[in-house]
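Of the protein chains in this complex, one is absent; all others appear in place.
First chain written, first letter: the chains are A, B, C, D, E, F, G and H, and each begins at residue 1.
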Amino acid sequence: MILDIITYICIGIGCLLNLLAAIGLHRFPDVYTRLHAGTKCTTFGSILLIAAVVIQSVSVWVAEGLSSPQSVLTLHAVIALVVILLTNPTSAHAIGRAAHRSGIKPARAVVDDLEKEKP
Amino acid sequence: MTQGTPFNVPFLAVAALIGIAFYIILSQRNLIKLVMGLSILASGVNLFLITLGYREGGVAPIYTHAPAGVMVLPVPQALTLTSIVIAVACLALMLSMVIHIYRHTGSTDSEKSRIMKG
Amino acid sequence: MVVASLAFVEFLVIILARDIYLNGLHIYTLGASSPNLAIPENYIVPVRIILEVDSISIFMAIIAATVSLAAAIYSLSFMKGETGQNRFYTLLLLLVAGMFGMVLTGDLFNLFVFLEIASIAGAALVAFRTKFADTAEGGLKYIVISTVAALMVLFAIGIFYAQYNLLNIGALAHVMQYTMLDKIALVLLAIAFMMKLASVPLHMWCPDTYSVAPAGITIMLVVASYACLYALFRTCFTLYGVSPDMVTVGWIVITLGMLTMFVGVTMAVFQTDIKRLMAYHCISQTGYMLLGIGVGLAVLNRPEALNTYGIAAMDGGIFHIINNALYKGLLFLTAGALFYRTGTRDLNRMGGLAHKMKWTTIFYIIGALSISGIPPFNGFASKLLIYESVYRFNPILAIVAMITSILTLASFTKAFYSAFMGAELPEYQEVKEVPKSMIAGMAVLAAGIIFFSLFPGLIVDWLAHPATEALINQGAYINGIIGGG
Amino acid sequence: MSILGLSYSPWSPIFWLLASVVVMIMAYFFRRRGQKKYKKDTEQTKIFLCGEEVPEAKQRHIRAHNVYWGFFETMKEYYDANIKAHTGIINDYIIWFLVLIAISAIILFIVGIV
Amino acid sequence: MMSKIVRTMASLLILFALIYGLYIIMHGHLTPGGGFQGGAVVASGVALLIVAFGSDNIHKSLKEHHLSILESSGALIFIGLAFGGLAIVFFYNFLVGSSIFGHIPPSGPNTGDIWTAGVIPFMNIAVGLKVLAGLSAILLVMALATTVMEVEE
Amino acid sequence: MIAFLATAFGTFLLYLLLTTASGPLFLWSKEELIIGAIFALIVAAIVRKIFPAENLRLLNPKRWFLLLAYIIWPFFPAMAKANIDVAYRVITGRINPGIVKISPKLKTDAGLTMLANSITLTPGTLSVDVDEETNDLYVHWINVKEEALEKMPRDYKYICGEFPDWARRVME
Amino acid sequence: MRKIAIAVSLSIFIAFLIATAFLIHPFGYPPSEMDDYIIENTQSETGANNAVTAVVFDYRGFDTLGEATILFTAVTGVVMLFRAKKKREK
Amino acid sequence: MWLPVAIFLAVCATIILIRLFLGPTPPDRLVGLDTLNTVVVVSMVILGAAFEELIYVDVAIVYALLSFVSTLFIAKYIEKGKF
Partner (left out) sequence: MIELGVLHIIIPILIVVCALLVAIFKDLIAAVISLAAMSLLLALEFYLLQAPDVAIAEAGVGATITVAIYILAIRATRRE
């Protein structure tokens, strides 16, 4: 019961964060700020959503005993989460670097050290 | 509609995909765009095959840890696997030829890079 | 090595052909000890892939084996000096494998797979000589056309599968109900195969591709397009069989055949590139086959007409396939020989080569006379069959076919005159005869032509007529699958 | 065996060859009755062009696109239309494919309904 | 060559890609996947290396002929397995019921025993080898060829 | 050799995680264990050339516990805070961005990678580029404070908090 | 001219495709004699839990052979097409 | 319980696609693609739970691994790097 409540909370916040990422992509003015929205929110949102799945499946796992097949779902979901956690910031970094190298200046920037040092 | 999705929407999506693919193939002069059109065409046909193998409320035809219930048809999935690999093989060959055309003529436009006609 | 393996394949095909002509069609189920396992007791449904070989399949297989043998022998010298020869021969064998798979299989999806093998291998071979500027263009055209056609075939297969949940040709023919969807599938299949076999107005890729391919490959591409012709026959005759729509389809095929003949030959007269000229001729000769088969298709549900002239027309069409594969192959090989020695395909820059290349000239004369339907060569025999039977069906068609034949002679005279006759040109003083293996490759085909010319009745009775019977007799093919359980 | 049975008339290349051999023998007899004064490599075999200098081999040779000039000139409209249709652009090939599919499908359906 | 962070991450993720591809190949008869999919995953791992380290660096240790040996051996294993059933018929699954991968699973949903399906796991491995070598070879050759062209210009 | 064995062992563990619930030996069947061991050796043999051998110090279990602790305490709340921060900026649209250079003086690639990924996921910062020689990070900062711009070697503690220290502690 | 041809033929073609979409069986209810046989007998005939893999490698193994051949052909073709470039590099 | 979440994520994906359409520069579109990747991976996990199919999550892992590679390829093209 309490697990269900936690699950629902996780799902709610996760969905909200994903929606926030989607809206953030439209509200922000340039690539870098959009990357902020697109990376942080979706990563944390997916953590919460997958956590919801994991909570449910662990509860079944515990109920059914150790050798329950639910362990497959749990562990695979965790691995998917780990992979997302590893790849998402890296690809954000790659996109940011690519954007800067292709000559896109950060909009409304007050300071740009990278531009100064590498003309 | 009492059953399933109204208006056979996935089949309509297949029709739309194939139509868009042919539109790209017919109207785009860039050879790489043309190859993309072929890619979309292959995707449309793949989607068609998978779609016609779907059974309402079915699960994948895999018995490992499967929930009870009917299963979707396995043969179209097997055909689609074959078709996907064929598509990627064609794609690689086509794009290498496009690269060669570019090297010889300096263009990827299907009209400018044409040598033979008549 | 390649030649040895192809000769072995030829040997196997001939053994199989003898067996099939004596004992009727063969069934081979892959993955189960007998068709019984493939066809369970309660369902009459073939689950596994079944190879089904009957007379028309083995007829096409004989053509493929013979021509690829000649092409391999020819390429031994023709390709000397190119880099990447091992890959060339690998692809050549794969192309042969694709053609064999296409003609031997009894399963629609398997047909698609082998169609793609043949297309991809063919396209890669067309673009083989990467140092020339136009080869990649020819290869790209070929593979794009093939891919579009193959995907449409796959779509049609999907339509069949959606309705009947079957993939086997015979079993599909057994349960076919000619719904609207079947008509759409018929159109897609027929036009896609027409595109692959270069019928007007879908022929335009053909000269581009054939003219840039190495000569040994060109003749194999011709045979690959005839494998698609086989697939078209399979679709129309075996899959759909005697249905009221077949008259319409037959007339569509006849119309396209007429267009193919006429446009092909008139464009050929105009050409100055020798291989483009021959490629356009290849198109126009395909028209004869379409005409003969189309007449057979149009009278398929009128037995008395079928017996009086329909079967003869189909005999002629099918006999023309093997004739055309032989003499068109020979002509392309002579064009390749000219290219090998002069370095150009442009007829404007050739002249007086008969003084230096005697064997090539002789082979060219044989091929040209044969393709123009000059007696006593085999082209005359098959064309005569087509003329006479088509004249009974509709006289105008026969007249157009004869005009086409005349124009064919005209254009080959032109090519012969400008390439071989005339004074010796100074730039070709040092030209020698081509190497021995090229002559051997041409000689294989020339010997075939002479043999076929001398014994046309034998060939028609032993090879072409059983093939026609196999096409018309839809029930036997279905029985092979359904009744074999 | 070598006879091709046809509905109107049979065709056999063997008989045709025999007939042509007979014709050739007759032609040989006719040829033997000709003049005997012909000799090779004398003035008799030289090219005679109104007494002018014979041009070189390269200029004497008629190039391929000059052959059948009259035929092409007569059928100019046909050829112009045809060459215009053969654009060599790959997109056009597939346009033709689609056009043919559309036409034949419509024909098939009209015939099916009528 | 991409930045240091991407390179470090790629060298970590290649491990994931390889083991995951092998897992997919090996469990083709139990879970979704099989030879093609696993081969594609491993080839994507090679693509990851190409994009992170540059095709020149990869070409130092991974040559085309290695890949073509792998591919040919995959093809040979596949055809050999197909011929293995030739005592009965081509493509006959001759290992079902034998001691190698020969268990018959219980009918209906089960937990998945890897020691089943006869010849299919071997075919998965063969096709997996073939696909991974083939796709990697395509990527490597195209990357090398395009890079070389830029150097020439 | 140690790197090889460590890689093989890690791979084996990964494989075991993927194939749970397959048999009676705790969670696995014996065939799975054998096949997993074979695959682990294969993968380790392949990866040997690519995987940097310098990271042997990462094999120390103390660092793993540190990493776990890092993820649980400073990292996870920081992510939550980052999301609230982004939500605030999405709703109000109040941004003041800029790219600043920080010099955390990290020596190893692993530490740098961990730091870069951490600051990408934590409030207001996103790593854009990295200097290959000096291991300096260029950070896109969504809310540039004026006082951070005064001195040229930027104060990294001000910009990205405790993370460089944690990265040094865990990875070096 | 070309645009008119594209428009007319493409619209007719799409009309036929849409007709296909409406004429075909309703989404989710396909006919399934052959596939039911496969689903039932996969485990006993081939021993594989995954029916798709069983179809790919056992029931339709010949297709898979052909498809592997296609991949081989494509790889050979691509390597062959770029062969001259590599010589120049050396 | 899970399927509405999936629908919600599909709506999010639609909004992200608009950015993919509008994005003035290639990096903007790439950001959209990257975000879309994560959303789709999550919805795959969610759907796996929804269908009660334990083995479906494999697809999500594969996608999470491989979308990274394609993002890197496009990013490298944008920064005009040498492959």
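Observations
To be clear about the criterion, contacts are C-beta pairs under 8 Å (C-beta built on N, C-alpha and C of every residue); 3 or more make two chains touch, one makes a residue touch a chain.
Quantities reported herein were computed from a predicted structural model and do not represent experimental measurements.
Looking at the complete complex, one finds that the omitted chain is in touch with B, E, G, H. Touching the missing chain, out of G:9, G:32 or G:53, is residue G:53.
Residues of chain E that touch the chain left out of the display are 24, 32-34, 36-37, 40-41, 43-44, 47, 50-51, 135, 138-139, 142-143, 145-146, 149.
The chain not shown here touches chain H at positions 3-4, 6-7, 10-11, 13-14, 17, 20-21, 23, 26, 29-30, 32-33, 36-37, 40, 43-44, 47, 51, 53, 55-56, 58-59, 62-63, 66-67, 69-70, 73-74, 76-78, 83.
Where chain G meets the omitted chain, the residues involved are 27, 50, 52-53.
Quick note on the criterion: only the chains that are shown with their structure count from here on.
Interface comparison, C-G against E-F: more C-beta pairs in contact at C-G. Averaged C-alpha coordinates give centres for chain A and chain H that are 11 Å from one another. In chain H, the residues touching two or more other chains are 54-56, 58, 61, 65, 68, 72, 75-76.
Residues of chain C found to touch two or more other chains are 30-31, 109, 113, 116, 120, 123-124, 127, 130, 136, 140, 144, 148, 162, 165, 184, 208, 270.
Considering their complex, residues 3-5, 7-9, 11, 14-16, 18-20, 22-23, 26-27, 49, 53, 61, 111-115 of chain E touch chain F. Only residues 17, 20, 23-24, 27-30, 32-33, 35-37, 39-41, 43-45, 47, 66-72, 75-76, 79, 86, 88-90, 92-93, 96-97, 100, 106-115, 117 of chain A touch chain F when the two sit together in their complex.
Chain H makes touch with chain B in their complex at residues 51-56.
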